[in-house]
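Take a look at the structure set out below.
What follows is chain A.
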Amino acid sequence: MNNAVLVIIIVLMLGSASYKIYKDKKNNVKCSGCPSYNAGKCSLNNKDS
Partner candidate 1 sequence: MKFALTGNPNSGKTTLFNAITGQIEHVGNWPGVTIDKKEGYIKKSLNRANASITAVDLPGAYSMSPFTSEETITSEFVKNEKPDVIINIVDATNLNRSLFFTTQLLELGTPVVVALNKSDLTRKKDTAINAARLSALLGCPIIETVSVSDKDNGLEKLIAAAVDVYGKKQKAPFHLENVDVTDRKSVEDADKKRYAFVNDIVSKVEDRKIMSRTQTKQDAADRILAHKWLGLPIFAVIMWAVFSISLTYVGAYLADLFVGWIDGLYVLAEGALGENVSPLLSSLLLDGIIGGVGAVVGFLPLIMVLFFMLALLEDCGYMARVAVIMDRFFKKVGLSGRSIIPMIIGTGCAIPGIMATRTIKDERQRRTTAMLTPFMPCGAKLPVIALFAGVFFEDAAWVGTSMYFLAILLIIMSALIIRKITGEEKVKSYFIMELPEYRFPSIKRATVSMLSRGKAFIIKAATIILLCNALIQIMQTFNWSFQVVAEGAESTSILASIASPFAFILIPLGFGAWQLAAAAITGFIAKENVVGTLAVVYGITNFIDTEELALIEGASSVAGVMGLTSAAALAYLAFNLFTPPCFAAIGAMNAEMESKSWVFGAVGFQLSMGYVVAFVIYQLGTLIESNTLGHGFVPGLIGVALIVATIAALMRKGDRLQNNLIPEKA
Partner candidate 2 sequence: MENVCVHNGLLRRNSDKGAGIMGFGKRRRHRGTSHHNGNTLANANINEEYIIKAVETTNDEMQDFLFTLGCYEGERITIVSILADQYVIVIKDARYSIDRNLAECIAI
C-alpha cells in the first residue's frame, strides 16, 4: 500500500466522523451518540426523531 491510499483512508475516516458530529450539532443533538439514553437522541428540540 502506498502513502496516498493511506492518506485517503485516514482523511475519509476523520472526514466522516466530523461530518456526523456536524450533522448532529445541526440537528441539535446535544452529544453525538451519547452511550445510554434514547439511542443518542436525548436532545430537547430533537428534529431527528
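In this text, a contact is a pair of C-beta atoms (placed from the backbone, for glycine too) under 8 Å apart; a residue touches a chain by one contact, two chains touch by 3 or more; residues count from 1.
On how the list was made: all candidates are chains of the complex that A comes from, given by their letters.
Note that the coordinates shown come from a computational prediction; the quantities given were computed from them, not determined experimentally.
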Would you mind pointing out which option among 1 or 2 touches chain A in this complex?
1
Candidate 1 partner, complex, touching residues on chain A are 1-3, 6-7, 9-10, 13-14, 17-18, 20-21, 24, 30-40, 42, 44, 46, 49
